[in-house]
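Here's the structure we're looking at; comments come further down.
Note that one protein chain of the assembly has been removed; the remaining protein chains are unaltered in position.
Going in written order, the chains are labelled A and B, and every chain counts its residues from 1.
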Amino acid sequence: MPELELTVNGEIHSVDAPTGISLAELLREELGFTGTKIACNEGHCGACTVQVDGVPTLSCITLAHSVRGAVTTIEGLRDHPLVDAFVRADAVQCGFCTPGQVVSAAALVAASPEPTVEEIRHHMAGNICRCGTYPRIEEAILNWRG
Amino acid sequence: MARLIRTEKEVEGRFEEVWLVVEEDPLQQWPEGPLSVVGRPAVRQDGPQRVRGEARFTADVQLPGMLHTAILRSPHAHARVKRIDLSPALALPGVRAALGPGEAQGLADEAGFAGEPVAAVAAETYGQARAALRAIDVEWEVLEVVLDPQEAVERGLLTGEPTRYERGDFERALAEAEVVVESTYRTSVVLHNSLETHQAVCQWIGDTLEVHISTQYIWGVRDALAEKLGIPGDKVRVVCEYMGGGFGAKNDPGEYTFVAAELAKRTGRPVRCALTRREENVGAGNRNATIQKLTVGARSDGTLVALGGEFVNAIGWSGWSAPTDGPMQTLYACDNVRTVRYGAKINTPPMKAFRAPGYVEGTFGLECLLDELAAKLELDPLELRRRNHADSNDGKPYSSKNLLACYELAQKHWDRRADVRARSGTTWKHGVGMASQIWFGGGGPPSYAWTRVTSDGRVTVVTAMQDIGTGTRTAMAQIAAEELGVPLERVQVVLGDTARGPYATLSAGSSTTPSIGPAVRAAAADVKRQLIEIAAQRHHLEERVLDIRDGIVVSADGNLSQPLEELVGLLEDAQILGKGGRGPNPTGMSVLTFGIQVVEVAVDVETGEVRVERVAAAHDVGRIVNPLGARSQVEGGIVQGIGHTLSEQRLLDPETGRVLTSTLDAYRMPTIADLPEIVCEFVDRPDEHLTNLGAKGLGEPPIVPTAAAIANAIRDATGADVHELPISREELLRALREAQERAREGAKEHVGAR
Partner (left out) sequence: MELVRADSLQSLDGGVFIHGGTEVVPLLRDGILEAETLVDVRDVVPRGVDGNRIGAGTTLAELEVDPQIPEALREACRLAASPQLRNMGSIGGNLLQATRCWYWRLKYPCRLHGGDRCHAREGEHREHAVFANDFCASAHPSDVAAALLALGARLRTTQRELPLQDLYRLPDEGNRDVVTLAPGELILDLELPPVQASVYLKAMDRKRWSFPQVGVAAARTDGEIRFGLAGVAPIPWLLTAPEALDAATPLPRTAWKVEVARALVRRAVAAVGAA
């Protein structure tokens, strides 16, 4: 199996993994980053969102061997002010989509520290929440700095 | 002393009589309104772990040596396995075991829908298991397929006897009615799509089966496994600490658990069986389609005199016939009601309960019908509802009902109609619609909780319930903190493990808070009583002058003020233990929830686009324990409701009966961009007859009226009568054309009359 070197949350990992393995599978099953969820496994729901060089990316349809940049998962964002903002706003119900929401939102507020409602709705539309916590997610991102 | 009584229990509108042991005298209810902790917003205690991705879901359980399962499903909508050979699969790399029809519960030799499980393979990796499925050699005998529910009804292909209901004399009342409206409504199949798919990890440890499962009912899973496997219940341990959504589809073990348990037994290894998204959207349940032929007869002042309905539930191959007829029977005062409900057994994937099953569909039909009546009578739709308010449930008193108070809360939103309509231009038309809500949600016995106070003054509530994401841990902690008189952050709730806590009921049917909340309060009261007794002896005071407030033991005269941890600190390793059980529901009363939603829409009459701009909800669910969590339930229900009203629809290939929209590009749930402004209000009045808490459930009520309110707003904006869910552009453009033709006809008649 081809070897692969991957920077995740600032640390370099070397793994042997088959070519077809997705980044999500590698993160969850080989490296133990289970905060990244797989919900559809075909790029439709956003639960698996991680950042690659700061850019929200669907890890379930990204081949691990094709990753060129540094990966940031929810485990790398645990101290981000968004976490507290999500809890405060009750922007979590079952919590299965939530790590992906935070990863997407972290990229949004990095690019646009005071996002408008329109920006939030445009940039967060790829993260499906079946519990429908969207009003709370919107509030959390609007007030992410506390 | 323990008292044995007989009482009624309800889940998702299905009633049964049960025996119940009632222990101590019930506690007095707390006064109305926000208390110290209960009734005040509390952030989720398990929020940080969920947000940070630390919460361990079933999907995250990785056990050493764990095998993975893939399930072979029938490609035919109806077929029998004539011959099956698993051996080619067993010979493949990584494959460790395989099961055929009959070798585990849920693997059938007669497949009644395309996607029914027939065999399973366990292998070292999921990829190997899946590859092995292709090697399984099956010879099928293809059987007759029925996909059309109407045909099934005509041919008597039903899941049970038709459910008939009549009060008064419907025929006569209809004949005497001054106005009659008849309409047929159709609702489509929608899919739960919990983001965590149905899955289980099973492992045998000695003679005990340990099960990690994404479920709404750990005890139900335990008992079903024990029964089918022929082992004692206490030899099955079921764990579900966090789950990624359920919405009614995860109340039982399902084939995936039985398959994993059997494969684990055969291999001696832990086995995971997890559905893929596509399998989830085929075999894990759905809200079935309905056809509703409805009739209303009224006097010209709007008084309803006759309501009639023929309801067809397109159940699929298995499932139950949900009470689509319920709203028609119970929402309004009407002396003459006749309904018949058929459960059509057809070769489509089985239904499972989905957030207020039957009532969501039935309310869409009934409340659209009422608005068509209001339009015909030129009556204010809200006024029409007020005039037909039911003061009793066909003679049976309500334990509490504040629907008129909900209408009162909604009035200010309803009064925006003129302003909203005035925004209409040539292409975008604006309008306002409403619909009422009735549903169950009273919960019931039994459920139990234990409470533990340790010598550091901290409190643990132990109850083997599950938190499906509604914020149960937090609500239970609030109830215990309130009763005990300690700050909320001192209370933690341990749940989700049948081996670590007493029985608690399922997290379905809006029953969690009303069922388990009272048990938690009783358990907290039990330890509080003991703490007071201890304090009385320690300080030589009478119990009746002592209380605990904000974590401090105080005496009525103010002379004693001792932190709780100081009092119990004396006891070192000792623990004060309390227990509590859920008492019965009030005898002879209907325990129901009520509400109204007022929706504002904008409709592009040229392209059929609908924008839901604002939804105002007012619900009556008794006491609100956590306003923050309650608001989230309402918002979530509305968002799901918007989905099945506008964009979600499961489609089948009419030839093969296979699901075509199993992927989430084709099955489209709302995104954050589809969010309207949502205003959420509660009557927040405890139900004085219901338990020591006076709280009813809120998981389901908010999704009940949304579709009808949207459809009624569309009518208000455009005059179009939509009769189908989802309201696709195709359906809306059809309804708009029909409305235009009607207007033209009307204009012609008008001219003719002159």
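Everything below uses one rule, namely that a residue touches a chain if its C-beta (ideal position, glycine included) is under 8 Å from a C-beta of that chain, and two chains touch if they have at least 3 such contacts.
Just so it is clear, the model here is predicted, and its values are computed rather than measured.
Shown chains touched by the hidden chain across the complete assembly: A, B. The residue touching the chain not shown here, chosen from B:Gly441, B:Gly496 or B:Gly608, is B:Gly608. Check B:Leu651, B:Val679 or B:Ala739 against the missing chain and you find that the one touching it is B:Leu651. Summary of contacts with the chain left out: across B:Glu210, B:Asp467, B:Asp674 or B:Asp721, the touching residue is B:Asp674.
Along chain B, the points of touch with the absent chain fall at residues 604, 606-609, 611, 646-647, 651-655, 658, 660-663, 665-666, 668, 670-671, 673-674, 728-730, 733-734.
Residues of chain A that touch the chain left out of view are 2, 19-20, 22, 42-44, 46, 49, 55-58, 61-63, 65-66, 68, 104, 121-126.
Heads up, the rule we're going with is that only the chains that are shown with their structure count from here on.
For this pair, chain A with chain B, the centres built from the Cα atoms lie 29 Å apart. Partner chain B is touched in their complex by these residues of chain A: 28-29, 34-42, 44-45, 47, 73-75, 78, 83, 86-88, 90-99, 102, 120-122, 124-138.
Remark: chain B residues 43-44, 46-48, 50-57, 59-60, 62, 192-197, 242-245, 247, 276-277, 468-471, 628-629, 631-632, 635-640, 663-665, 669-673, 675, 678 touch chain A in the complex.
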